[in-house]
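What you see is the complex with one protein chain gone and the rest in place.
Entry: chain A
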Amino acid sequence: MSADAKAQEQPVKRVLQTVGFDARFPNQNQTKHCFQSYIDYHKCINAKGEDFAPCKQFSRAYKSLCPNDWISRFDEQREAGTFPASLEP
(Lines give C-alpha, C1' and ligand atoms only; values in the text may rest on other atoms or scores of the structure.)
Protein backbone atom coordinates (compact mmCIF):
# COMPACT_ATOMS: atom_id res chain seq x y z
CA MET A 1 0.00 0.00 0.00
CA SER A 2 1.43 3.34 -0.98
CA ALA A 3 1.69 6.19 1.44
CA ASP A 4 -0.78 8.11 -0.67
CA ALA A 5 -3.53 5.53 -0.37
CA LYS A 6 -2.88 5.26 3.33
CA ALA A 7 -3.31 8.97 3.76
CA GLN A 8 -6.61 8.76 1.95
CA GLU A 9 -7.90 6.02 4.22
CA GLN A 10 -7.12 7.95 7.36
CA PRO A 11 -10.10 10.11 8.25
CA VAL A 12 -9.14 13.75 8.02
CA LYS A 13 -9.33 15.48 11.37
CA ARG A 14 -11.55 18.52 11.10
CA VAL A 15 -12.12 21.13 13.74
CA LEU A 16 -15.43 22.86 14.27
CA GLN A 17 -14.52 25.97 16.20
CA THR A 18 -15.85 29.47 16.59
CA VAL A 19 -15.46 32.48 18.85
CA GLY A 20 -16.64 31.58 22.34
CA PHE A 21 -18.61 33.35 25.03
CA ASP A 22 -17.16 36.72 26.06
CA ALA A 23 -18.15 38.06 29.48
CA ARG A 24 -18.00 41.63 28.12
CA PHE A 25 -20.85 40.79 25.73
CA PRO A 26 -23.32 38.60 27.59
CA ASN A 27 -26.35 40.01 25.77
CA GLN A 28 -28.44 38.92 22.86
CA ASN A 29 -27.18 42.06 21.14
CA GLN A 30 -23.74 41.16 19.79
CA THR A 31 -23.19 44.28 17.68
CA LYS A 32 -20.52 45.62 20.02
CA HIS A 33 -18.82 42.20 20.15
CA CYS A 34 -18.24 42.37 16.39
CA PHE A 35 -17.20 46.02 16.40
CA GLN A 36 -14.87 45.73 19.40
CA SER A 37 -13.19 42.62 17.94
CA TYR A 38 -12.55 44.52 14.72
CA ILE A 39 -11.03 47.42 16.68
CA ASP A 40 -8.95 45.07 18.85
CA TYR A 41 -7.55 43.30 15.79
CA HIS A 42 -6.42 46.53 14.15
CA LYS A 43 -5.01 47.91 17.40
CA CYS A 44 -3.16 44.62 17.80
CA ILE A 45 -1.58 44.62 14.33
CA ASN A 46 -0.79 48.33 14.60
CA ALA A 47 1.15 47.56 17.76
CA LYS A 48 2.71 44.21 16.92
CA GLY A 49 2.59 43.88 13.14
CA GLU A 50 0.46 41.82 10.76
CA ASP A 51 2.25 38.56 11.50
CA PHE A 52 1.91 38.64 15.27
CA ALA A 53 0.08 35.35 15.90
CA PRO A 54 -1.99 36.34 18.97
CA CYS A 55 -3.77 38.98 16.83
CA LYS A 56 -5.33 36.10 14.87
CA GLN A 57 -7.70 35.51 17.77
CA PHE A 58 -9.30 38.93 17.21
CA SER A 59 -9.51 38.52 13.47
CA ARG A 60 -11.18 35.13 13.86
CA ALA A 61 -13.66 36.75 16.26
CA TYR A 62 -14.66 39.63 14.02
CA LYS A 63 -14.74 37.49 10.90
CA SER A 64 -17.04 34.99 12.60
CA LEU A 65 -19.36 37.63 14.04
CA CYS A 66 -19.47 40.57 11.64
CA PRO A 67 -21.50 40.26 8.44
CA ASN A 68 -19.07 40.39 5.49
CA ASP A 69 -20.85 43.52 4.28
CA TRP A 70 -19.98 45.27 7.53
CA ILE A 71 -16.35 44.16 7.35
CA SER A 72 -15.85 45.60 3.88
CA ARG A 73 -17.57 48.80 5.00
CA PHE A 74 -15.27 49.04 8.04
CA ASP A 75 -12.26 48.43 5.75
CA GLU A 76 -13.35 51.22 3.42
CA GLN A 77 -13.85 53.62 6.31
CA ARG A 78 -10.46 52.73 7.71
CA GLU A 79 -8.79 53.45 4.38
CA ALA A 80 -10.69 56.73 4.00
CA GLY A 81 -9.82 57.69 7.58
CA THR A 82 -13.46 57.92 8.59
CA PHE A 83 -13.60 54.84 10.83
CA PRO A 84 -15.46 56.02 13.95
CA ALA A 85 -12.97 54.73 16.53
CA SER A 86 -9.31 55.09 17.28
CA LEU A 87 -7.15 52.23 16.05
CA GLU A 88 -3.98 53.58 17.64
CA PRO A 89 -2.49 50.96 19.96
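Quick notes on this one:
Heads up, the rule we're going with is that a residue touches a chain if its C-beta (ideal position, glycine included) is under 8 Å from a C-beta of that chain, and two chains touch if they have at least 3 such contacts; residues count from 1.
Heads up, the rule we're going with is that contacts and distances are computed from a predicted model.
Taken from the listed names "Cytochrome c oxidase subunit 2", "Translation machinery-associated protein 20", "Protein prenyltransferase alpha subunit repeat-containing protein 1" or "NEDD8-conjugating enzyme UBC12", the protein name that UniProt assigns to the chain not shown is "Cytochrome c oxidase subunit 2".
Across A:E50, A:D69 or A:E88, the residue that sits in touch with the chain not pictured is A:D69.
Residue-level contact of chain A with the missing chain is found at 14, 16-21, 27-31, 33-34, 60, 63-69.
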